[in-house]
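The other protein chains are all here in position, but one chain of the complex has been omitted.
A and B label the chains in the order they appear, each numbered from 1.
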Amino acid sequence: MTDTLDIETEPLALDPDRLFPEGKASRAVARELYGEVADAPIVSPHGHVDPNMLLDDEPFRDAFDLFIRYDHYVTRLLHASGVPYGEIYGEKADPRAAWRTFCAHWDAYQATASGYWLRHELGELFGATEEPSAASADRLFDLIQRRLAEPDFRPRALFNRFRIDTLATTDDPLDDLAAHVELKTSGALHGRVIPTFRPDAYMDPTKPGYAERVEALTATVAGAADDYAAYLEAFRARRAFFIDRGAVSADHGVETMATLDLDPDDAAALFRRTVAGEASEAESRAFTAHMLTQMAGMSVDDGLVMTVHPGVLRNHDEGAFRAYGADTGHDIPIAAEYTRNLRPLLARHGNAAGFHLVLFTIDETSFSREIAPLAGYYPSVFVGAPWWFLDAPDAVQRFRAASTETAGLTKGSGFIDDTRAFLSIPARHDMARRTDAAYLARLVGEGRMPLIAARRMIVRMTEQQPREVFKL
Amino acid sequence: MTDTLDIETEPLALDPDRLFPEGKASRAVARELYGEVADAPIVSPHGHVDPNMLLDDEPFRDAFDLFIRYDHYVTRLLHASGVPYGEIYGEKADPRAAWRTFCAHWDAYQATASGYWLRHELGELFGATEEPSAASADRLFDLIQRRLAEPDFRPRALFNRFRIDTLATTDDPLDDLAAHVELKTSGALHGRVIPTFRPDAYMDPTKPGYAERVEALTATVAGAADDYAAYLEAFRARRAFFIDRGAVSADHGVETMATLDLDPDDAAALFRRTVAGEASEAESRAFTAHMLTQMAGMSVDDGLVMTVHPGVLRNHDEGAFRAYGADTGHDIPIAAEYTRNLRPLLARHGNAAGFHLVLFTIDETSFSREIAPLAGYYPSVFVGAPWWFLDAPDAVQRFRAASTETAGLTKGSGFIDDTRAFLSIPARHDMARRTDAAYLARLVGEGRMPLIAARRMIVRMTEQQPREVFKL
Partner (left out) sequence: MTDTLDIETEPLALDPDRLFPEGKASRAVARELYGEVADAPIVSPHGHVDPNMLLDDEPFRDAFDLFIRYDHYVTRLLHASGVPYGEIYGEKADPRAAWRTFCAHWDAYQATASGYWLRHELGELFGATEEPSAASADRLFDLIQRRLAEPDFRPRALFNRFRIDTLATTDDPLDDLAAHVELKTSGALHGRVIPTFRPDAYMDPTKPGYAERVEALTATVAGAADDYAAYLEAFRARRAFFIDRGAVSADHGVETMATLDLDPDDAAALFRRTVAGEASEAESRAFTAHMLTQMAGMSVDDGLVMTVHPGVLRNHDEGAFRAYGADTGHDIPIAAEYTRNLRPLLARHGNAAGFHLVLFTIDETSFSREIAPLAGYYPSVFVGAPWWFLDAPDAVQRFRAASTETAGLTKGSGFIDDTRAFLSIPARHDMARRTDAAYLARLVGEGRMPLIAARRMIVRMTEQQPREVFKL
């Protein structure tokens, strides 16, 4: 499908009642509930914004850089439409030409989550009045270019304008977090930017560079590369370092949710095999599974919230991965299992005081079958917000309907934007608030929740849940 | 999340149109359809009420005993909110203090199935006019206490007031069913209380006490503990005994839906190994799978309806299981497979005249993929009502939408409350009737069913289906 559109330009207009139900009564309730939180500060306890962007505070370069090049939610649909990745990721990619291509493929984004956010950003932030199209592409490019030159559109100004209260980044355990310290010291931001401890690459022996990473890690405590005690000690020390710089959570991206709780001697022996490159694939998986339980134990000790994102087969298209790197649109979900897999970890730490374990999924079948029942029993377990492909209006409604009847509204993580697209943050949080307002308005309309409770709950879901779950 | 609420008391009001759609036309249709069955007698062919409660007819003790202590749907959400189980299941648990804790955590129940039923029971049965909260807890406790002292609130009076036509209990195969006989003889109930044959513990070699149970079973026909023929004969005899006392169904709770149809000699040899404690885990599973097919064969012969509840990992939290026993809120669903697993059983008995096999699930993905297609072909197979976590307004709508287009409305089991919470029975059946009315009203509104047919179908779904499927 390499065809392009060639249509007249169409007006872009944001419906102030978007995502609300149609019925008169429930629409009025949705409006009222949304009104309670529409202007609430943004708490973003998990995401992928680069702190250096805020530190450097350079103007964004152009519409292509801003909306396309670094957003694999967007690039993948161009690729799916037959646009070669060379036009996007290539060194000589022409920003204006790439933007034209994107606008000419706007219908590929109709009814998608990305389309929804982009329309919000173009309309709300840039004051665009035309839908993207081949006809409007140049005018939109120029409009955005003019705006980006204004001081109000520099990253720090936007951060403050977005009313961001807390923004968590995702960081390598050996990162010195200098950017975070400097940002804090600068006092330029009205909210705080906090790091997140993300140790995957140090826990998964199948990842490239694992042995080198482990060696660098153990070196921080002057341990040998294959010294299991030093390995654990170094993790503890780095977590303490992160906590000292404001971190509240440790994030884990794993292929499966498997956990194990090995005997320490067996674990140490297995660890040595992984560092020596002698572990089989099954042994490597067992080691990662064991380390998740270890990380849970460290969270029990040091209080870092543990978040887990399983169920993704990364870099499905190996050719594209070699040519253009990771995060280029072809991480594809796989079925995920939580009930059996989490049992070892939860047997050890599931009822530990103060332990918080937030479970994410992109296999939505697990919401009603596994995650909600687990969160509806274990005090430590929380239902992570709809993630990635599921962070979209219809998917969020399915998530609410599938998880709430079993787990209620007080065991949710609050909304997580999980984005590297800085400009989409307000659009995503606004979408979450609107969908929650629509969901609660339906319950009120169906006589399942008093309006007064719904007003209390939407504030709780928007502000209180993320702060409490992430210990902010 | 151990925080408690401290809010002003709020009015509790039950919307007479609750669960109905908002649109004017479809709401009117829903009202009309609900009106057809709102006062219909309750047919409850599967549940866990203790018959001795009705035999003894003692007043319920207090609000805590009535609503919390024995309802693991409720206790699990307290546990999930950080309330230690010692405060609920402990010998010295203080009823009023525990009730206060529950009321203070009322927001944990907002939008849950339990919250819906509890609000119905408090409002409809006890005439409560306040939502539970820290502020209202004592007044509600006292209100309930006063009511419980009235003769109208004794179990038998409630049974009759609830218009229960048939209530099935769940019973051990060796139970003498004296309570059932006595209840029948007493003539105190306007409806009947019938037993259900539940042989799991005698068919699953991995369950504690299996060998002793089998020995007791075979002893009833004077057979040796490891005599397979005696084992089968004893099952047949006990089923006949149950049938004689009014039983209409045999219920099977299994981890997976696996069935097998072994050669009789192989089965006898395997049985001996299970009794001797020599069977491996795989052999034990094979034996259970084989016995399901045997039980189906007995159902073909003696007419007992066969119901199966697979897909639950029981007692996920082993520590809590050891401390507080089973049914304390941590049975967690797992994925269930029906198509391949049921083939051996259905190959042998799927088309047998008069055989009824009702399939339940808490893995809702199986409704459209497996259960509805099976029920839409095999005359013996019926779609069990949404069970457990799925017995909630949104889940029921998903169930209807997922199963009906393939299996129609005449291959459903009718509503099953499956409850041990006696007081919730009318609330659950009322919810089922309302959601069915809402579902059919939608079909009428979408031009997919004439109103006259919808009126016929809701009566069929509410009254005729359970009677026909369970041969009442």
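What we mean here is this: contacts are C-beta pairs under 8 Å (C-beta built on N, C-alpha and C of every residue); 3 or more make two chains touch, one makes a residue touch a chain.
Predicted model, so just to flag it, every value in this text is computed and none were measured.
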item	value
Option from B:M53, B:A453 or B:L472 whose C-beta touches the chain left out	B:A453
Candidates B:A225, B:V396 or B:L443 - the one touching the absent chain	B:L443
Given A:L55, A:A392, A:I425 or A:L443, the one touching the chain that is not displayed	A:A392
Candidates A:R198, A:R285, A:H330 or A:H356 - the one touching the absent chain	A:H330
On subunit A, residues whose C-beta touches the chain left out of the figure	1-3, 7, 10-15, 17-20, 22-23, 76-77, 79-82, 107-113, 115-116, 131, 313, 316-320, 329-330, 332-335, 362-365, 389-390, 392-395, 398
Hidden partner chain, residues of subunit B it touches	21, 23, 25-26, 337, 339-340, 343, 346-347, 350-351, 365, 368-370, 372-379, 381, 401-402, 404-411, 443, 445-450, 452-453, 456-457, 460, 468-469
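Please note the rule applied: only the chains that are shown with their structure count from here on.
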item	value
Subunit A and subunit B: spacing of chain centres that average the CA atoms, whole Å	39
